[in-house]
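Here the complex is missing a single protein chain, while all its other protein chains stay put.
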Amino acid sequence: MPGLEDLYREIILDHYRNPRNRGELDSPPAHRVEGFNPLCGDEIVVYLDLDDERRITDIRIGGQGCSISQSSASMMSAAVKGHTVEEVGDLTRAFKAMMSIHESSLGGEAAEPVELPDVKLGDLEALRGVVKFPVRIKCATLAWNTLAQGIDEALA
Amino acid sequence: MPGLEDLYREIILDHYRNPRNRGELDSPPAHRVEGFNPLCGDEIVVYLDLDDERRITDIRIGGQGCSISQSSASMMSAAVKGHTVEEVGDLTRAFKAMMSIHESSLGGEAAEPVELPDVKLGDLEALRGVVKFPVRIKCATLAWNTLAQGIDEALA
Amino acid sequence: MALTTPLDVDAIRADFPLLSRTVHDTPIVYLDSAATSQKPTAVLDAMDAYYRTVNANVHRGVYFIAEQATNDLEAAREKVRRFINASSVSEVIFTKNATESLNLIVQSWGRANLAAGDVVVLSHMEHHANIVPWHMLVAERGIELRWIPLTPDGRLDLSDLDALLDGAKVLSVTAMSNVLGTLNPVRQLTDAARAAGAISIIDGCQSVPHTATDVQALGADFVAFSGHKLCGPTGVGVLWGREELLTAMPPFIGGGEMIRDVRLDGFTCNDLPWKFEAGTPAIAEIIGLGAAVDYLTGIGMDAIRAHEHMLTEYTLRTLADRFGPDIAIHGPSDPDLRGGVFSFAFKDLHPHDISQILDQHAVCVRAGHHCAKPLMKLMGVGATARASVYLYNTTADIDALADALESAGAFFAF
Partner (left out) sequence: MALTTPLDVDAIRADFPLLSRTVHDTPIVYLDSAATSQKPTAVLDAMDAYYRTVNANVHRGVYFIAEQATNDLEAAREKVRRFINASSVSEVIFTKNATESLNLIVQSWGRANLAAGDVVVLSHMEHHANIVPWHMLVAERGIELRWIPLTPDGRLDLSDLDALLDGAKVLSVTAMSNVLGTLNPVRQLTDAARAAGAISIIDGCQSVPHTATDVQALGADFVAFSGHKLCGPTGVGVLWGREELLTAMPPFIGGGEMIRDVRLDGFTCNDLPWKFEAGTPAIAEIIGLGAAVDYLTGIGMDAIRAHEHMLTEYTLRTLADRFGPDIAIHGPSDPDLRGGVFSFAFKDLHPHDISQILDQHAVCVRAGHHCAKPLMKLMGVGATARASVYLYNTTADIDALADALESAGAFFAF
């Protein structure tokens, strides 16, 4: 049986207590995008600055949510800042692959082995335990889905 | 357990084989009314002549149905011909009272003891066994409900 | 002060198989009956017996088991009629859940009776099931929605009710909030609606399972509720409506059972209640619901309310005693004004995290927006944690909740 320590790693609690890149950016010029978790009511707002080289020069996180969604957003913001959207795409795929075993089986689809992009997840590894708590996977992926949508919109 | 002989009395089969007052009347002057049993598809057409004294001077039965609905219509036609609508009303109430124990419990309502009008049912008594076959009650009452509707319409 | 209950809760608990299971090696503490209730053996047995010995399609078969299936289904309708004191079985329509019941009203009565600019009055504490169907009609028809506000302690603020109802065609409100526990003054509301010339619709999801219901005394035109919250199975709900209105309404779903005649060029509707029951009904579930109302009637709805009143008093007092300012329970503080649904904020913990940690102690509470996002917004929160009780809960369950909250507080202390 998975225990609480699998879910609430120390580093997660640290990001929850001390969220990185919390706040807002003026929009415009920043791009602003909202995400919802329809199941629990968590909401996130991501503010993005992209430069001409498709690099995330700044990012801020607003909204409210549980320790998992907040810490995931905080870690994400730290991990993507300064990176190009291509690099962020790889990181997103790697992160979602880490989560996907359960996300897809929740949806009921067969668990296909996923080819991970060759990317270091770093601190984000701490969220691996979330897959043992399928309901919480959507908490962990909310920020990432919202970021992906924001990038799409900003580049459109 | 009720047996077939409770349902298919000889007199019922006789009316089924040799239906009385089968046919049509010119309409107008006759009043024509249709009835449906939505459950089984039985259909009945009643043609009525009423005189100025609210007396059924003639009646004809058309349509198609099972032995119970056909014989009930045939017996009804014989029983009401020549009677006033008031007399027919009493007869209808008496007949439906005979059927009602089960009709109402089918509908789920409490079986109230019913005060029968002081009316001789005659041959119609043969249909008493139908109450033991609740699904068939609607076969037996179809003609009567259709007649009542026709009288209402004719007098309206 | 000792609190007493009229119920033999030990005996009742033995009727509910799920309550004897464990979670993480700990006996389960089920405090989520506002989401769905547990089911007594009597209900499960009624459905199982139906499938094993009676199962046949209804309303059309002449043969023995088909007749019996029809009788069993219609007998369940009569049980529900009695349970809510409807004046006729024609007024008891089986749906798949309360959400469908409410949509049926909006899409049938609403489409037939409401035009652009017509006003429908809702409240800020409605469940999405009593909001979204109206939003859909706003989009389609241009009707206007007005909202009854709330007092700071989570009751309906009726000070401007007459103004809100002025010119309105419909008042649609919940009898009891599934978030705040608030019991609304239904009769006062339906009287005011009638005086204003509006029909009234009562969402009885949270009240019908927990208090004696007399639809005639409520003075409403429609009442909707679900089977699964009142010890019945999933897959069945009820719409009660006044016969006069139901008779005048166009059909909602078309198909078998609901017709008198079908031709290539049109159809005519069957009588009530079947006019609104197209297709093969949820036969086993309706029979299960009949068994559920028998079960609840056997125990007594007034006794159930008294038991939950006691638990409400105990819960409010216990949580306040043990956590003081660290806990805030939303909704009225007077147990006479509320049912056994307790949404709370605890320290600065997120409801999701609270529920997760409580689960480790086998304590089941819900965390989320409870399908009441407009209320969440009004309360200034994204979600709440919610514990809710039913006839099978005990003061020991509340103690377990408090103990588990204590460890949650400790776990997240920083």
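Labels A, B and C are assigned to the chains in the order they are written; within every chain, residues are numbered from 1.
Keep in mind that, in the parts below, contacts are C-beta pairs under 8 Å (C-beta built on N, C-alpha and C of every residue); 3 or more make two chains touch, one makes a residue touch a chain.
If you're wondering where the values come from, they're calculated on a predicted model, not measured in any experiment.
A.B. asks: Counting the whole assembly, list the visible chains that the omitted chain makes contact with.
C.D. replies: So, taking every chain into account, the missing one touches A, B, C.
A.B. asks: Would you indicate which residue among C:Leu245, C:Ala278 or C:Ala306 is in contact with the undisplayed chain?
C.D. replies: C:Ala278
A.B. asks: From the list C:Thr5, C:Gln356 or C:Asn393, which touches the chain that is not on show?
C.D. replies: Final answer for the missing-chain contact: C:Gln356.
A.B. asks: Which residue, C:Lys79, C:His127 or C:His330, contacts the hidden chain when the whole complex is considered?
C.D. replies: C:His127
A.B. asks: Per the definition of touch given earlier, which of C:Gly61, C:Gly219, C:Gly300 or C:Gly409 contacts the omitted chain?
C.D. replies: C:Gly61
A.B. asks: Which candidate, C:Pro185, C:Gly219 or C:Gly235, sits in contact with the chain we can't see?
C.D. replies: C:Gly235
A.B. asks: Please identify, in ascending order, the residues of subunit A that touch the omitted chain?
C.D. replies: For subunit A, the residues touching the absent chain are 36, 38-40, 105-109, 133-136.
A.B. asks: By the contact criterion defined above, which parts of subunit C meet the unshown chain? Give residue numbers in ascending order.
C.D. replies: The missing chain touches subunit C at positions 17-18, 21, 23-24, 28, 32, 35-36, 38-39, 44, 47-48, 51-57, 60-66, 96-100, 102-103, 127-129, 131-133, 135-136, 138-139, 145, 147, 226, 228, 233-237, 250-251, 253-259, 261-264, 266-267, 278-285, 352, 355-356, 358-359, 362-368, 371, 373-374, 377.
A.B. asks: In the whole complex, what residues of subunit B lie against the chain that is missing from view?
C.D. replies: Residues of subunit B in touch with the missing chain: 1, 3-4, 7-8, 13, 17, 39-43, 64-70, 133, 136, 139.
Everything that follows uses one rule, which is that only the chains that are shown with their structure count from here on.
A.B. asks: Please find the two chains that have the most C-beta pairs touching each other.
C.D. replies: Looking at every pair of chains, the most contacts join A-C.
A.B. asks: Roughly how far is subunit B from subunit C, going centre to centre by Cα mean, in whole Å?
C.D. replies: 44
A.B. asks: Take the average of all CA coordinates in subunit A, do the same for subunit C, and state the distance between these two points in whole angstrom.
C.D. replies: 36
A.B. asks: List, in ascending order, every residue of subunit C touching at least 2 other chains.
C.D. replies: Residue numbers touching two or more other chains: none in subunit C.
A.B. asks: Residues of subunit B touching 2+ other chains?
C.D. replies: Residue numbers touching two or more other chains: none in subunit B.
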